[in-house]
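Of the protein chains in this complex, all but one are displayed in their positions.
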């Protein structure tokens, strides 16, 4: 096992998949010569050539649309959207096209594309370089959506996304890029899409979360453990399709569910998680299902005061854990 | 009170608001000379002139973007998107721009636009003329989203939307246009945004729904009433902001909640409704919260067999009511 | 009598030009049949290509049916017939039957697609196919394949953002793609003067660094010439071409439209006089390749073919409602063989 930064895990998995299968190629803004504004694709153009790491014009809809066409012709495009906030011009290509190509052609055509996008806040990104956009896509049949929290899952889910026969949106949290380090198996095994993972075993309450939330929850769980509260943590990893079984099991495990995500609360992924539990495990609950999520504002402010007020924190999560444990 | 078709109520409210306030104008594809492909704006260009009912080029992003600019300059644009399915090219303008203009300018600028879009199926519209797209927007702070079910609400909510100082998405169900008739107050009173409405009082179970679902639920309630099941029906009317109080009250009223909508289930509006109840009224529940919604397929097929299999039906709703009553 | 030799000068045999004509007549007859079926309440919807057959026939014959790709739009009935679809397949689509190769009755008619024929599946939001075509061409360039990707759309659609982004992308990388605009003067009710700020869609090509060509879309041979040139150029590595075929939509926008609300009958009649099918017939008769009796025979054969296809399609089964939830994602064991 090698220990890697989250961003290194993504970089290396990309390189390995490209070496493994020559149909895989990357396209996006500044991904080539510059190696990406976050340096995720650094060195890949030198290694694989101009066309396999293609600098495109500044046109998100075309990046995804061209990827779709190339995938129809037998390639496996990995499109990079520079910031998740800028995926919105490509929404029509993603939802009207990529998501529906297999269904509308009655299984004749398919669309094995990956769309990678750095999301999330806490990096002075202000309103338009901090957003979480996953909930716009988790509603859409035909799409798969993943959001890894650890280097191992970042690598493993990227491999799965690239090998998947259907379109996968791959959201990588910017704040994790260089703040999280972890072991990544050398073997290069994919992590299957659609499977949540228990990140900590516990018995008093269950936290269901993903992305940065996993790390906040793990730290908060340590905090409250000292106070005798035992927290069970489920990392969703895949946001569509949700791992219903794992969610229900985690909920039943403790009877108390706290859902945590950075994205806005209303109609976020947490709503679906909660609804699933309310539909299938209601009588196993000992407390109302609580959601701790981004406040209902369009996005987070640039001023440090505002960014901090927006972001989830270890203390905030710990506080919510305590309140739920007391319930 | 005049009795009007749903589509007439929309047409008349548009005309009255335009007459009342000369800043109000309509723009969209085929809205002028043709009077709209559904004839919602029929006769309005003759009455108000070419520019107040403006035929635009075939460009949804520009329709919304131009509306935003015109609203900044003091006008009140009512943009028509010909089919809700075709709102997707305008998503960036709606979510990145309209929804965030007030917030990002710290209350300096505002964006009083209305975007009208016919949605929903059951009219042989196949995959791309039948979609429900509301859940893409109900997640977004800064937007308001309404979906009236009756002619009176269609008129009253349209008035409110036009007079609202913030962007409002107004979804009108195509199948209701000419199938539903009802009384519309002459006075032209707005129906306030953010208020649900009890459409039927009952005591055994609560149905929470909107749009076409209201009519299916009302019919189904009649069916099961004959069998002794008393159904309470709450019509959400506004999908963002949700009327939390009314939702919780309706849930507590019977302790059994069935949520019904045509849109896909996962991460749909029903998920938020369910999560609200699971958060705030959990201990008032006598049964799991059930959601009856569109199946998890990209959209509904053209073949009548597939359309029928997709659509909610009175029988299907009645069956779900019975199951819940028995619980 | 120089005129009658035009097709030979273009490298088209007598047989080919007659075949071209046959496709145009077949298309028109099939299109008319669909209107009849719609008016008889047998099919819910028709979207018509009347007036655009010549443009499509010229284009279809100029491409290589064995290797080129199509990203057509909903009026390209003649084009997909040339590419291997039949009256039967399109009537199966019109009746929304399970056997429809385009979508198994899932999509409206006119939403073409067929993987084995390299017809990329299309949708309704206009213009989305244009970047797809660029992606197909990019793949061809990356793999050094000598194929051309052809994509078509209306003049209204040339205002969509996707048009712009796609043409620029193709221009930057000099990709082997032909952008074919069937300018039929209207986008539903909106006439081209209210739709386009420029006189010709082709005027936009210089903004993408390649050639824009205007061609009389009622003249199949002229369209053939333009598309052949563009295809040859693309295969030689010369990059994309934007071709604008000036046509006219003779029918209402669709069976749900009433075009009398926005254009005069005189205007439509005037356009009808320039109909590409009549012009092709006159050309063939002038050239001594066709006489009235042969034409009548041809039309009879086509009618029979359409009758047979109608009967077949009408009787064919709908998709089993149990298939509603299939093919959202790849199913267990699915292998695309890529």
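In this document, chain identifiers A, B and C correspond to the written order of the chains, with residue numbering beginning at 1 in each.
In this section, a residue touches a chain if its C-beta (ideal position, glycine included) is under 8 Å from a C-beta of that chain, and two chains touch if they have at least 3 such contacts.
From a predicted model like this one, the values you see are computed outputs, not experimental measurements.
J.: Among the chains you can see, which ones touch the chain that has been omitted?
T.: Over the full assembly, the chain not pictured touches A, B, C.
J.: Pick from B:4, B:102, B:139 or B:237: which residue touches the chain that isn't shown?
T.: Touching the chain that is not displayed is residue B:102.
J.: Which one, A:16, A:30, A:219 or A:319, makes contact with the chain that was left out?
T.: Of the candidates A:16, A:30, A:219 or A:319, A:30 is in touch with the missing chain.
J.: Out of B:33, B:72, B:198 or B:225, point to the residue that touches the absent chain in the complete complex.
T.: Going through B:33, B:72, B:198 or B:225 one by one, B:72 is the residue touching the chain not shown.
J.: In the whole complex, not just what's shown, which of A:4, A:52, A:129 or A:173 touches the removed chain?
T.: Residue touching the chain left out of view: A:129.
J.: By the contact definition given up top, give the residues of subunit B that touch the hidden chain.
T.: 23, 25, 51-52, 56-57, 59, 61-62, 64-75, 77, 89, 92-93, 96-97, 100-110, 141-142, 144, 165-166
J.: Counting contacts across the full complex, list the positions on subunit A that touch the omitted chain.
T.: Those residues of subunit A that touch the unshown chain are 29-30, 32-35, 37, 55, 57-59, 61, 85-86, 88-89, 124-129, 295-298, 301-306, 308-310.
J.: For review purposes, identify every residue of subunit C that touches the missing chain, sorted by number.
T.: Residues 159-165, 167-172, 193-199, 203-204, 206-210 of subunit C touch the chain that is not shown.
Criterion: only the chains that are shown with their structure count from here on.
J.: Taking the mean of the CA coordinates per chain, how far is subunit A from subunit B in Å?
T.: Spacing between the chain centres: roughly 30 Å.
J.: Between subunit A and subunit C, tell me the centre distance in angstrom, where each centre is the average of that chain's C-alpha atoms.
T.: 41
J.: Show the residues in subunit B shared as contacts by 2 or more other chains, in ascending order.
T.: Expected reply: 61, 85, 88-89, 127-128, 296-298.
J.: What are the residue numbers in subunit C that touch two or more other chains?
T.: 103-104, 106-107, 111, 123, 125, 161-162, 328
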